[in-house]
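Only one protein chain is missing from this complex, and each of the others stays in its spot.
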């Protein structure tokens, strides 16, 4: 048998782990004969998923677009707010408690209000995805900026750079590792938000699908929905991870070096 | 009129902002005469809150304890997982997609399963709080570790330090700003998780209170519940902020300097 | 005329008449361009109409009573009583020995706090002469109440009869092993779901409302005559539903709460003044409301199609 | 008024803390080449920060170019004691930084980027870094980083050039090469230079005026005019006049340290 190179290992690792988890799950479901209505086995989910692939994909596409829209708004708003909060201690002090308070509140509570204003469907879902996912971005961007080494800032200050310049040339690049870390959290939350909103107020989307499946007792379909969301989440993550590798290679230099 | 010192301003700022938001909210509710069952005005919420202060506090205490328990588990598990993930590129590659996938899924979907396994009440709520809030900790701790400057690592490596030593003496202190940023997100999510679980299956807690209030169309009480959660979130945040200031003062040195 | 309509719940069997009316163009024939959206519970649907976000909706009549009692100046009215009986029921396992209401004393029931059956339970208890406080409640999400019953963790549940029975079957409990106590079979006079309209729409577009009800009535009668066909319109709307299951659900709903003796006598959609008063009084007592709304304010029969059109066998 | 003027300037880094420099008064004319020497920790870098406006004085006044210094000025080019290269930029990008900030280059950057980059490459080649333009700072040796940082201070032809121990990490030959480079630049088109150094030969070879600072808290003890004729060749360092200057300064510092 050939020995695998470290590169191959790290390429295979996620697949192996996924396989392992699926096998465990299947084994548990069968071993303890867990009833389908509680937790279907992966094989059942797979069968259902294949059978209803068409409609699932349709709903999934809708959810994906909704999520991305909400996420995009969240990233922009979050980054801007994070910059404002992170670059001024007074604003930091003023805004943070309010933001934390707001984010401790389950966003589902606002969905009915949003529905009344915007009708059911896409807009509330986008807004929910946005509301739920912008906070991690704010927190991390602000943390990145406020832990900026003053030495690096001084390099720009000594050139007479404006605050905006400093932000653009040092603050933001320095905060990139923080920012990307927050994207990983934010995209998962955006999915949670849009799905949640769809379960409450929509005729389409994976959230609707799951609710409708669960009210007709089709648990494998519910879980198929969950898994489709999970897969979409992973794909989005993979995209960011690539972007991250390009943009923050400098910060991860220790990892790549052959030591 | 005396001029306010910057210190006083930054102490007053959060209160002023809160006041401002409340006033706007009240004004909007009255100005557009938004019906109570949609969005009650702060004054109404206040009246209801005072009236029912006793039971609200009882429920809130319960929720707080549940949340803290789940949050504590999340911080520990998240930090450990983050360390593992952050210090080994292979594990990083293997585990991340799975984690992201799992976290894109609304945790409400698992509450029924948890309820069936652990019975109704506190345990599922704690678990939900945990499940929903550990991910940001993992992501940020891992990001902190993987962006560690190799130069600092080398200082310890040159002394023949073990990987664990390096983690303890450089990795963790260096990741503190990341860690604290994630705590802010995690605590808010923990509240969301426990409240959500309480709305699904519990006879106590703010989640239950809100459900029962909304079923009897007592929207001011629902919002009182939301606000109590928000306040608890802020208090928790304030505690971490203090801890953070003590532990990561070095990273924020630029902010404190008198420039 | 554009008309936004909200259901109380998802696209399921009982929504068939609405979907049929739209698909077959009955609404269009009345000059209406109707959008039908799924709901996430009666309360939510109710708020949507109350706030004017939706023009008309299909919601629990008792919620209207409660709302009107708390907001006396509201002009919200029910126009067509689709469910002549409330679908609320207590469901227990036969093997637990609970077969009549009195057996419930000292037992634990599971239901969400907003469940119509739970809210109206005092009325049920009163009609059957036991103390409503003698049962213990376990608050749960709709999604798991049947699971808890099937696992024997609670003694009974309240819920809509057709939903709970089907849910129990999916959990491996046959209908024959269940005892289902439909409230109206045990002396409760409550009405079920009605079509309501927002005050603004009612005032501005009375013709549209009338047309809507006419089209709906036609569709409902067709559904009663041929539920199997009607259910296919649900499948058309949402490809993911299980047609057989929804057909059964529709049939159960029609048989148990739509085509009741009273409906057979007086026609679909209508109410009797006598029962209406009792029903409102029951609701007020059960929900512990401070004021009793005027029954005439709550239900407006003026827009109903002619009685002859509403008669069923 | 002179180009740079200090009036009884003192600085404390923290309120109530010890003075880093005390009661410093000095005048520097436009086009003058000034060197500052003194024992380690005496406040030389602090003096630089005051002139460049990175720190406001605790007492006294600092004037540059006829105006009181209220913040960083864009006529300054500064090479810090630590190279402080931005780790996410290549060497060339680091050197280009001032072009992106300082007018008139900034406004012309889009149109004339190629040309400016050529200037930067030229400058890098002159300090012996040809071929390293696309390396990241951590791929450079210590001395190379220092040289890159000198290029960054020079590239935008600042009217006031400040160099804080710029040649400390270089071998004697490279160092002398860079002396000559700096001398030639200055000779071609005089600008004001303030050079902090520990190498007295360097100070005497390059400067018109050498200031000797006392131990902490730093005061100006000696101001010595270097009257060697310009342009100076490296051979001048072997003359007696040169040695005499070095000797006097050495004596002065020796006295300072003993006091």
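Per-chain residue numbering starts at 1, and chain names A, B, C and D are given in the order in which the chains are listed.
Assume a residue touches a chain if its C-beta (ideal position, glycine included) is under 8 Å from a C-beta of that chain, and two chains touch if they have at least 3 such contacts.
Because the structure is predicted, anything quoted here is derived from the model rather than measured.
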{"item": "Which residue of D:19, D:147 or D:232 touches the chain not shown here", "value": "D:147"}
{"item": "Hidden partner chain, touching residue among B:26, B:58 or B:165", "value": "B:165"}
{"item": "Residue among B:35, B:89 or B:173 touching the omitted chain", "value": "B:173"}
{"item": "Hidden partner interface residues of subunit B, rising order", "value": "151-152, 154-161, 165, 169-170, 173-174, 176, 248, 250-251, 253"}
{"item": "Chain not shown, touching residues in subunit D", "value": "13, 37-41, 43-45, 81-82, 128, 139-144, 147, 164-165, 168-175, 198, 200, 250, 253-254, 257"}
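Rule of thumb we're sticking to: only the chains that are shown with their structure count from here on.
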{"item": "Contact pairs, highest-scoring chain pair", "value": "A-B"}
{"item": "Chain centre separation in whole Å, for subunit D relative to subunit A (CA means)", "value": "48"}
{"item": "Distance from subunit C to subunit B - Cα centre to Cα centre, in angstrom", "value": "40"}
{"item": "Touching two or more other chains - residues of subunit C", "value": "47, 51, 143, 147"}
{"item": "For subunit B, residues that touch 2 or more chains besides their own", "value": "38, 112, 116, 150, 199"}
